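Each remark here refers to the structure printed beneath this line.
Of the protein chains in this complex, all but one are displayed in their positions.
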């Protein structure tokens, strides 16, 4: 078996190349092309396009943004045949069937970036080394470039070691993790229903460089909603009685949403993050839009929050004689990892020489998109686990976010491959 | 024809006796007995009890208060047979049919008092003269004692002058004028549908002693509502999520009601006067009650206010998952008096020697209960008018309210009788 | 004396030229150049730039917009010396002193356009005749192009008839009438304090073609405000307690502003037209901006509305621990025209052959920017009046607004000149 170090230089290069061309949720066409071409070259089968998703659970797909991204991809020279295969849906599941009896394991790697303008000063390593983002206003400031590159390194390792492996290995390259938009549609597609072991990881977050944290349970269930109120405009001075005030519906909803009663059984959160309403100073406002999210310590508590929010939104519409529309634009649930698989992850991390500290973690705050994949696998009898592999950073989603790719990424790769070895190596 | 002055001493005495025993809305059992016995003695036919009302428009009849009043009336020695005739409904319409062809004229006199504790000091004439209220917390502080006494004097005059009169004269002794509760039920009963001329008056208000104001149009349409929200109590600390917060429903409704958009076509008013909610500091409040009223410059504008209020009340219930109930407890509409009849009233007032000033008035503020009777008569082809006959007072509904009964009441009587003469005297 | 018809062709051309290059409030640099060059050529003295204004009452001057307009004006070849004279302030007062004793009369003409994209279809006369707006998104859709052109025709007439005139004539070419931003600063500058007669007019509104309406009193006093709340952002999930929620401050203020108690002495209006708040779904919103306006039937009632609004805005900031800022961006007061001058206007209109109908009007709704000029003149002992000269239109501020310039404008010119003749012609 080749040493893992053999895969590191290519992995670093891949990550830096991806870093240069970050793509936001549901627009990862060039990234998907990179992934698909590589895994096909290695001999993987692929699941692409609408086959990868249950469309009703693919959240917040904005037609205009996607169309624009397709044009940009064309301009950047994307293979048009592959683009057709994608059918407007980014992401790819690469499948390796060894032909030998054995478990089905799925590993998840996310690919999207965030809306941040990358720092251009010399102290920022990507700028200094010349691989800073070339896409204006977009940046891989959460490390998903590293995730994708690790996934491709895992793919390479699988191919090279295929004759020693058993069962089936599925590498899920997921779009639209940010805002918890992309995972749910893949979960509901059924593509993971045969999976025995599901593992996902994230660089950074709580874990410092040379640390690995195995998440035993936690994160919050969450639902992200966009709300639109439509009333009726009228001249505020001359005929206010003819208007239906959408601004006031939005204000009423906002005040009440922030006052949803706490839950006796666990933590809750709610935030109305933005409210935009009205057309002009002297017009009864006929339109209001809100972006909000609710969270709960577990699925049931989040359901309570979501249903109460929906009741409030509906009631506020009624109060002001407005129409309303609620769009779910993101959703995640809480995590309860399986002990057996988590212990294997723990052991795999401990066996890596460079890793100084492996520990269990049950974070309360935060939400993880792949939670729905984990839950789906568990509902079908499989096991699921999640881990963090560390890096030192100035905060995710910051313009000066950076990872120590030469040191941190090999440890992430090491954990994934270690788990595959433990589950799939022919005895 | 007897001089009107012949009726004055008895009228004064009657008013003072009534003043001693004020009765609040829908409890005027003793007052009704006084009226019925007198008018029957004079030879009038009477319409009593449920025959006088359309029950669904008899607003805010409080079972417990009425039952209590019946007990009090029994204790005060009311004629039990008459009480049975009343069938829990106070008020009386006395009808005199001359047998000679001629118009049907209805005059309205209201009978109820207000919830005020009468001043007991010596400067207050009723106290000084020994006819202050003997009913704790109740007082004829709006002058309806005078109205009823005038009505009985008119009755006396009609009887005495019956042989010179034509047509039919209906004297409506109305209960529950305060809060605009009693007139609507009489209007909808149909008892006035044959009326050609309808006239009502009020002592005081804008008019000073020796003034008469003929109301040409005005007053506001109004609807009084009681609202009850019923939610669900729960322990606020332990399981707030199980509660349904009626207090917040009431607060939301209150804030929104006060913000009902103004109307481009005319004046509007709204007031949430009282709000009572909640059971204890640490309990999610399961009950809230509101007393409110809306007004509009005319019927349509008041409808707009009422319907918007109802929508808000319903929406606020929805917001908080509460049940709601709306009880209409009072209603009046605006007045458009008929010119012909108003001119007759004007002329009748001018012909009185003691009256120094007769003028037309179109007040914007305020509401008059008999407006629904006026409208009903007008809808059936009759004419209606309204006037104020003056007195000097310290403000209606005040504990030191008083009228100059020896000077003011004769002028009111004079206008009513003058109008009857002009309409009914055989030529 | 030349027939007025002599001035009409030039006036039409001027109006159409102005129509082609509409300029929004405070950016009327090219329009001002046109005015200044013409009136100087005619021999008028001019008051320009900051001398024309009390700066603290020049409302809603947006630095960035003005700078941009200056650049555009330069690109369009404005005379740089004149631009310097303007000192960033558009508008011009043209003064003709006859040297003969006589009254001082000021006529007001406004010059700004509105934010409307002009209709390009062939049925729209300006498009068909080729003088539609060339400034994207801007349009003279309220007729101020006509006002300015009339003002210049009046100037021409004054010059031509100077030897027959007495006293002093001031032609005020006012910027920023829309949103009631520009007049107040001119009023407070003192430039009108010596005025004996002040007259302004507006095309269209209630008056149809060949009608003239003399406004005796009315319009509402108004104050336009922009409000900014500044709170503190924080992560809504992780540390909501560290945030200060500006969105909720804005919502609370909005709900309460709409519920400002009506006023017993007269009409009121209030509208929160727009509300924009928040940075992102998961961030406690740290910023909110509102555009609102209040109105009152007269100055005192508007003061009540404004002060109550300010109290609410301050209180809502306190509730949520936010900072707030209120910017007055527009103000007007109600109008009480003087009878003597109004009668002269009436007579002047009646004397025009083409005018079919002259009538008095006391509109309740609407607000007129020059009201502050009128009040200022009246406070200094002068008289003021206002009139509408008609045209048939599809509604002001609409993309298909149009006037019948060949028929309507001459009537406006006729009224102004007729008044000047009556006041200034040497007997």
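The first chain written gets the first letter, and so on, giving A, B and C; residue counts start at 1 in each chain.
Operating definition for what follows: contacts are C-beta pairs under 8 Å (C-beta built on N, C-alpha and C of every residue); 3 or more make two chains touch, one makes a residue touch a chain.
Bear in mind that the values here come from a model prediction, so they are computed numbers and not experimental data.
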Legend entry - Residue of B:81, B:101, B:130 or B:273 touching the missing chain in the full complex: B:273
Legend entry - Residue among B:236, B:352, B:374 or B:423 that touches the chain left out of view: B:236
Legend entry - Per the touch definition above, residue among B:210, B:224 or B:424 touching the missing chain: B:224
Legend entry - Residue among B:8, B:82 or B:283 touching the omitted chain: B:283
Inset, instruction - Using the touch definition up top, pick the residue from C:321, C:381 or C:395 that touches the left-out chain. - result: C:321
Legend entry - Full-complex contact with the absent chain, from C:173, C:219, C:304 or C:389: C:304
Legend entry - Absent chain, residues of subunit C that touch it: 235, 237-243, 245, 248, 252, 256, 259, 261-265, 284, 304, 308, 311-312, 314-321
Inset, instruction - Against the chain that's been left off, what residues of subunit A make contact? List them. - result: 255-256, 258-259, 261-262, 264, 268-269, 365
Legend entry - Where the missing chain touches subunit B, by residue: 179, 220, 224, 236-238, 240, 245, 247-248, 250-252, 254-255, 258, 269, 271-285, 288, 291-293, 295, 365-367
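In this section, only the chains that are shown with their structure count from here on.
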Legend entry - Separation of subunit A from subunit B, taking each centre as the mean of its C-alpha atoms, in whole Å: 69
Inset, instruction - Could you please state the distance in Å, as a whole number, between where the Cα atoms of subunit B are centred and where those of subunit C are centred? - result: 51
Inset, instruction - Hunt down the residues of subunit A that sit against at least two other chains at once, touch-wise. - result: 237-238, 240, 245, 248, 252, 284
